[in-house]
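Every protein chain but one is kept in place in this view of the complex.
Chain naming follows the written order as A, B and C, and within any one chain the residues start at number 1.
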Amino acid sequence: MSMGSDMYRQQILDHYKNPRNYGDLDDPTFSHVGENPMCGDEIKVDVLLEDDGETIEYAAFSGEGCAISQASASMLTDELQGMTLDELDDLDRDDVIDLLGVDISPMRVKCAVLVEMVAQDGAAIHQGEKTSIEKTTTE
Amino acid sequence: MSMGSDMYRQQILDHYKNPRNYGDLDDPTFSHVGENPMCGDEIKVDVLLEDDGETIEYAAFSGEGCAISQASASMLTDELQGMTLDELDDLDRDDVIDLLGVDISPMRVKCAVLVEMVAQDGAAIHQGEKTSIEKTTTE
Amino acid sequence: MSSQTAEPFDVERVREEFPILDREVGDGQRLAYLDNAATSQTPDRVIDAMSDYYRGTNANVHRGIHHLSQEASIAYEEAHDRLAEFVGASGGREEMIFTKNTTEGLNLVAYAWGLNELGEGDEVVLTEMEHHSSLVTWQQIAKRTDADVRYIEIDDEGRLDMDHARDVIGPDTEMVSVTHVSNTLGTINPIGDLADLAHEHDSYIFADGAQAVPHQSVDVEALDVDFYAFSGHKMCGPTGIGGLYGRKAILEAMEPFMYGGGMVRKVEFEETTWADLPWKYEAGTPLIAEGIALAEAADYLKEIGLDRIDRHERGLVEYALDRLQEFDDIEIYGPPAGERAGLVSFNLDGVHAHDLASIMNDHGVAIRPGDHCTQPLHDVLGTAASARASFYLYNTKDEVDVLVDAIDDARQLFG
Partner (left out) sequence: MSSQTAEPFDVERVREEFPILDREVGDGQRLAYLDNAATSQTPDRVIDAMSDYYRGTNANVHRGIHHLSQEASIAYEEAHDRLAEFVGASGGREEMIFTKNTTEGLNLVAYAWGLNELGEGDEVVLTEMEHHSSLVTWQQIAKRTDADVRYIEIDDEGRLDMDHARDVIGPDTEMVSVTHVSNTLGTINPIGDLADLAHEHDSYIFADGAQAVPHQSVDVEALDVDFYAFSGHKMCGPTGIGGLYGRKAILEAMEPFMYGGGMVRKVEFEETTWADLPWKYEAGTPLIAEGIALAEAADYLKEIGLDRIDRHERGLVEYALDRLQEFDDIEIYGPPAGERAGLVSFNLDGVHAHDLASIMNDHGVAIRPGDHCTQPLHDVLGTAASARASFYLYNTKDEVDVLVDAIDDARQLFG
């Protein structure tokens, strides 16, 4: 098991320093926040659906935290564009880690998956599959 | 350090089986009880003083418990006869153990010294040097 | 039952793992360690698990990023899963809290649930054979909440009187707290039946497994209990660690017990929210080395086979009962062989249990005299103290013979 070496490859640092899809949407279909108490990461995800109510037209995030959580949010929001809510729901933590393209040390996995959990919880609440919660948390 | 071998020499067993001074005095000058919660030993000591109010004329004990506490009570009450209260007060645990004439294993010392503590507390309460307590305890 | 567990095991090979058993005591007597209900001995691999931890991994857990802390965190957290599985808790770590001993498990629930939820008119049901760790805890928490404590009586052979249990457990019962195996009588209580009775009346049931988990295969879900506690030091593990199983839904709803680092999510000067299970109940730097070593002990017992251990001990206790019953100056407490776990408490006429234990010690035999933390039970039995011999996987019939010889010596001395 790798214990964290190599986590900070160029791609991660690039997404951290120049996050894609950063900011708030004017008129999101749904919006949800979450936190990772370990690093103090806080992320809000805004999602705009297409008229079919199923396909993601655009996703954005805001908040702050460590490089892993920020890069992960930047990359995942890119990836979400064009995805259906079912496909979002099918994502698991390995998908996110694959997306990051580096070995995430065990203690940092929570940082990596925060954005995915927030997006999934937001979608589930929007679809009425989950009762509304104020905040998603990784712990 | 001896760990208890040889504790049950003939003399101890003899005092246990045929305790001297066992019973209640009709008219004791003072009387006090105590217990050793570890073995469940309970001992009452009755003391009759001579007219000088200082010298022990006779001491008796009653109660039940292990061989060590009973033999110790039997031997010490013998010894007390003719002693002054000051001399009683000067006794320490080593004196009692010497009296028993065997090595007392560390965990059984409380059994051995119970009678001494009861007699001393009784005398101290009688002389007003100690506020009255219901029961002496070795623990 | 697999064929492996059907076979008896080789006691001599088992003993090789326990170096202390070769110790001489007193004047060169070989140790016969028959005080396992008080604490068990520790096999080399458990001692090594601890030393290896300190020599190679030692770090604080949960929030560390560095290598040692990651290793320690993973090992410590996984130890919870392993113990959960060991007692049949399908919820894994979320249903397994590490405590310092069984006693803390009982206090945790008595404080976190009892002190907050009990009130006047409520009843806590115990048994006459409860250990002080359960009896005193509930007695005191009940006193502070104006609740009542009721005791299920035992019959002449030391079994629970189940008719009385049905009388005592009723609509006001909020908690039934009962020992799974009595540490004084060896009685194995019908926990499943008591759980049914408790649940019929919407009461919780807490089973004290201190004398069960080390010696038999335990499945908290088959027993259908709400809480279940045990101690590491009685099951080949280290001192200073125990486990508390709780149903997830109850543990989620319950208030925390102790407060501090590790059990919080967000802390502000004025308020605090709690961490997830089981960490919510583990305040402060946890019992890291102990938890890892406890998981090693559980693996060890599983590999040997709890069923085989149980059978071995029952063989020993039957043999011991046979030998002790030869003498009519020995009074034995508890149910007959076949119904009892691997321990026997008794008294020899005219010899105080503490004297008997001292004489046994001269023979190298380690037994326990006293009230075994069941003073009220001893009052019911009509004696202040008893002598207890308790067996484990490494004991032998030879050791029972040495015990009987030592009793004979005491009989001669005091006769």
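We adopt the following convention: contacts are C-beta pairs under 8 Å (C-beta built on N, C-alpha and C of every residue); 3 or more make two chains touch, one makes a residue touch a chain.
Here the structure is a predicted model, which is why all the values come from computation and not from measurement.
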Which residue of C:Phe86, C:Trp113 or C:Tyr151 touches the chain not shown here: C:Tyr151
Given C:Val11, C:Met162 or C:Val264, the one touching the chain that is not displayed: C:Val264
Option touching the unshown chain, where A:Cys39, A:Ala60, A:Val96 or A:Leu114 are the choices: A:Cys39
Per the touch definition above, residue among C:Asn101, C:Asn189, C:Ser217 or C:Ser386 touching the missing chain: C:Asn101
Subunit B residues touching the omitted chain (full complex): 3-4, 37-38, 105-108, 137, 139
Residue numbers in subunit C that touch the chain omitted from display: 19-20, 23, 25-26, 31, 33, 35, 38-39, 41-42, 46-47, 50-51, 54-60, 63-69, 100-104, 106-107, 110-111, 128, 131-133, 135-137, 139-140, 149, 151, 231, 233, 238-241, 258-262, 264, 266-272, 283-290, 354, 357-358, 360-361, 364-370, 373, 375-376, 379
Touching residues (missing chain, whole complex) on subunit A: 3-5, 7-8, 13, 16-17, 38-40, 65-68, 105, 108, 111
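Keep in mind that, in the parts below, only the chains that are shown with their structure count from here on.
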CA centroid of subunit B to CA centroid of subunit C, Å: 38
Euclidean distance of C-alpha centroids - subunit A vs subunit C, Å: 46
CA centroid of subunit A to CA centroid of subunit B, Å: 79
Per-residue overlap in subunit B, given as positions that touch at least 2 other chains: none
